[in-house]
Structures are given as C-alpha cells and as structure tokens.
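Pasting a structure below so you can have a look.
Note that one protein chain of the assembly has been removed; the remaining protein chains are unaltered in position.
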Amino acid sequence: MLDVLGNGPDVLKDAHSRKQKESTVMHVSNEDATKAINAARKKAESLKTKMCIAVVDSGGNLKAFARMDDAWVGSIDIAIKKAKTSVFFGMATGLIGGLSQPGKSLYGIEHSNDGLITFPGGLPIVDDEGVLIGAIGVSGSSVENDHKVAEAAVKVLGVSDVPEHPWRT
Amino acid sequence: MLDVLGNGPDVLKDAHSRKQKESTVMHVSNEDATKAINAARKKAESLKTKMCIAVVDSGGNLKAFARMDDAWVGSIDIAIKKAKTSVFFGMATGLIGGLSQPGKSLYGIEHSNDGLITFPGGLPIVDDEGVLIGAIGVSGSSVENDHKVAEAAVKVLGVSDVPEHPWRT
Amino acid sequence: MLDVLGNGPDVLKDAHSRKQKESTVMHVSNEDATKAINAARKKAESLKTKMCIAVVDSGGNLKAFARMDDAWVGSIDIAIKKAKTSVFFGMATGLIGGLSQPGKSLYGIEHSNDGLITFPGGLPIVDDEGVLIGAIGVSGSSVENDHKVAEAAVKVLGVSDVPEHPWRT
Partner (left out) sequence: MLDVLGNGPDVLKDAHSRKQKESTVMHVSNEDATKAINAARKKAESLKTKMCIAVVDSGGNLKAFARMDDAWVGSIDIAIKKAKTSVFFGMATGLIGGLSQPGKSLYGIEHSNDGLITFPGGLPIVDDEGVLIGAIGVSGSSVENDHKVAEAAVKVLGVSDVPEHPWRT
C-alpha cells in the first residue's frame, strides 16, 4: 500500500480529531432520532401493537432503529424501506403508493433504489426552518396504525410538510 | 491481528467443546422438519404433483429443503420465499396476497425482504404451546395444491394459527 | 383468491388478538438491546470516537441500531454485518478474520451470506444460561476501539463465550 494513500494504523485513530466547525442542522441527530423512536414506541404500546421503527437522515442512510419484542421479523426491512422511500421523495409513502398503482404515472417505481415501499407508514421529518432532516418508517400492524405511530414520532421533532426546494439534499 | 482478539487454527475445532445446557424448543428441529417434508411429499404424490418443499425456522433461516424429481426448477426459490414470507408475518402467504393486490393496503409489499411470495402455499408452524417455531413453503403445482400440501405438512407438527403476542420473534 | 385461504381488511387488525402464552428468553430483548447500545455509546464517548452500533437477534435479524452524530456513513452496513457475522458463527468477528486471510482455511468466506465482515468489532451475546441470544457489531474507529466498544456493550448483558452445543440456533 502506498504512503501517499495515507494508509497506516494512525489514520483511523486521527480521523475524528481534526479541526471542526460549529455544526448547522442538516440531518436528524442521534438524540432526536432516539426521541422519535421513544415517541413511536409509546404510541405503539397505546395501540397494543408491536412495531419496527426506523429513522434515516436526509441522505436515506439509517440513523436509528428499534424492533419491539414480538414484532414481525418481516417488518424490519419494511420499516427501513418506508423511511428511505419517504426521504427519497420528500413525501409520505402513501402518497407515492397512490401514484404507483397500475395505470398511474409512477407504476412500478418500487423496482428502483433496491426496493421501495409505497404504502403508508413512512413520513418525512421537516424541522422548524423547513429543512428536510430525515424520515421515519414504521411497520408492524395495519397501515392505519403504522401511519399513526409514524405521525406521533414526527410530531416530537417537527412536521411532515416538505417546503419547496431547496431541501439541502 | 491483535493477540487479545484471539486467532489460530484451533479456533474452529475448539468452538464446540465448551460448557453446555439442556436445549428448549425454540425452532422447528431437524427431525421435525424431516417429518414435515415427508408428509408433504406423500401428499404431493397422492395429488400426482411434483413439489419443492422448504422449512425455515422462526428467524426465516432455512432448516430443510427437498425438490421432488421433475419439479419445476423455478419452484425452488418460490418454496423458500413462501416459507420465509409466512414466518416473517406469522400468517398464511395467501392472506398477505389478498392485501397486496393493486389498490389494497399492502400493494407492493413483495419488494421488501429481498422478495416475498404472497400467493398460497406458505404456512406458519405453531407448536402445542402456541410458539411460532417456523414455517413451510410449497411450490410446484396450482396454488390450491401447494396449499393442500403445506397443510398436510403442518398437521404433523402443530397448527398454523398464530396466537396473540408474544411470539418469541 | 379462494375463500378457504382467507383474506380481507380485518386480517392484520385481528392478528394480534388470539390466545397467548408467557414468553421465555430466546433472543435479546428490545430493552436489553437499548441497554447495550447505551453502554456502547458511553464507551465510544470516553474514547472520543463516533460509532455505528448494531444489535441482532440469534437469527441474525436486526433488533436495534444507533449511529452517533458524525459517525461514518460507511460504518452503518459494517456494524450490521459485524453483528450478523458474529451470531452466524457464534464467535468474535476477529477470530474469523484470522482464518480468512490468504492461504488460511476460510479464505474468501466474506463472499457468503450477502457479505460478511471478519475484522474485529463484532461479538456474540451469551446470557447467564449459556444461550446465544444475539450479537453486537460496532464500526467507526480503529478495530481496536471498535472491539473495546463492543466488549463494553456485551458486558451489561452477559458474556461472549459461546458454550458447547446446543446453542438453540
């Protein structure tokens, strides 16, 4: 391995100790993701459901995840895909599902992006300044319940109404 | 490689020689999976069909599989995916298929989990204590026949009615 | 769709209202997974690192995940794959990595199971009764730090020494 590639035992250790600047909000923070998951769990319990809950950042990359005990194993991937789908297009997954039906304009969109889920349960998270900072995806019950639990989670962080561009994506 | 992280040719040989405890039922056993496959094969023969038969554990991981002579090669993956789909959601695959039609609430769910199969032929296996211990998937004929063969297999091990939570998933 | 195969909008809502029994330990619980992630986060902070932390159950299915702010996006998948790799073989990922080097007995094993990660940072979680209940995977710094953080997480739940069979896998 060439030295010019900076390879060596110190590279990884030093990666986090470089000069930093004050962060501006761009993504949902780990603290906020935890708050959202806790709110979702509480709502799920009040509905007597067992949910998988996923939070992704504005790039669609997983930020936090929790599977409640006895939740469907098949809901792990669905919750993550709902969150991704929602942030990928800045809208509730159910809205995309309306457009992806046979004969509609986005028919078959689920084949993109290694698989989308376009039924309800995924919602964008938009902060006070109108920035799309991530999304939440919930799966484990009826789509109505999934949606309610996602709504309860978004409410602690902001709203789901995505403004016009720019979104900082 | 650090010494504290261990390493060496004896690791795999020694992995099986540590302290043990009595096992309790958690998943369908290899013996039970074999019984289920034999019952499925017998039923398939009585229907003059050639089937692929898959048994997965409660985590969706393959436990046993058999392809009868002259069964469709394309049914291998379908049988495995039916078994996975059934255990992922604790219900008969046909139930999910009813909800995943265009315009229904779970339209497009097949795009999750590296591919689901949502037509009949997959059934959960629930033991005497109400524990979801795995699932069976059958493919190779009409969905009616696939379902009948899966039912014959489940019957030798338990039932397909998944109880209320907890499921130990 | 055949009537005998059941189907309808009430299926998902009713799925959770059947007979139930008392649960016994089989997998790491959501509560324990949260404890493990919190312990890992605390250790990561003491090391001034930013980590991705994943917990899987004994079937390799994701139970909980957290990405600390400013952690590498590329570490998301590595943390999850380390946890899976560790539970798949009931041992620390670093042990497998020692055997998968060129010329060693398991060279190329990383190509299986949709990708394994075989350097340190993944550890099995074994409970007081010697049951393999899951695994943790940590990624975000040097492998030495990743391993230390994983160790701190396992310590709050049990040990990483997998006993002789049976493991209930």
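Note that the chains take the letters A, B and C in the order they are written out, and that residue 1 is the start of every chain.
To be clear about the criterion, a contact is a pair of C-beta atoms (placed from the backbone, for glycine too) under 8 Å apart; a residue touches a chain by one contact, two chains touch by 3 or more.
Quick caveat, the model's predicted, so the values are computed rather than measured.
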Contact list for the unshown chain, restricted to visible chains: B, C
Residue numbers in chain B that touch the chain omitted from display: 12-13, 16, 23, 29-30, 33-34, 48-50, 59, 61-70, 73, 76, 141-143, 145
Missing-chain contacts mapped onto chain C: 58-60, 85, 87-90, 102-103, 105-109, 111-114, 116, 165-169
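Here is the rule we go by: only the chains that are shown with their structure count from here on.
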Nearest-to-centre chain - CA centroid comparison: C
Angle (degrees, nearest 5) of the CA superposition of chain A onto chain B: 95
Chain A and chain C: spacing of chain centres that average the CA atoms, whole Å: 21
Cα-centroid distance, chain A relative to chain B, in whole angstrom: 30
For chain B paired with chain C, centre-to-centre distance based on mean C-alpha positions, whole Å: 22
Touching two or more other chains - residue numbers and ranges from chain B: 58-60, 90, 105, 165-166, 168-169
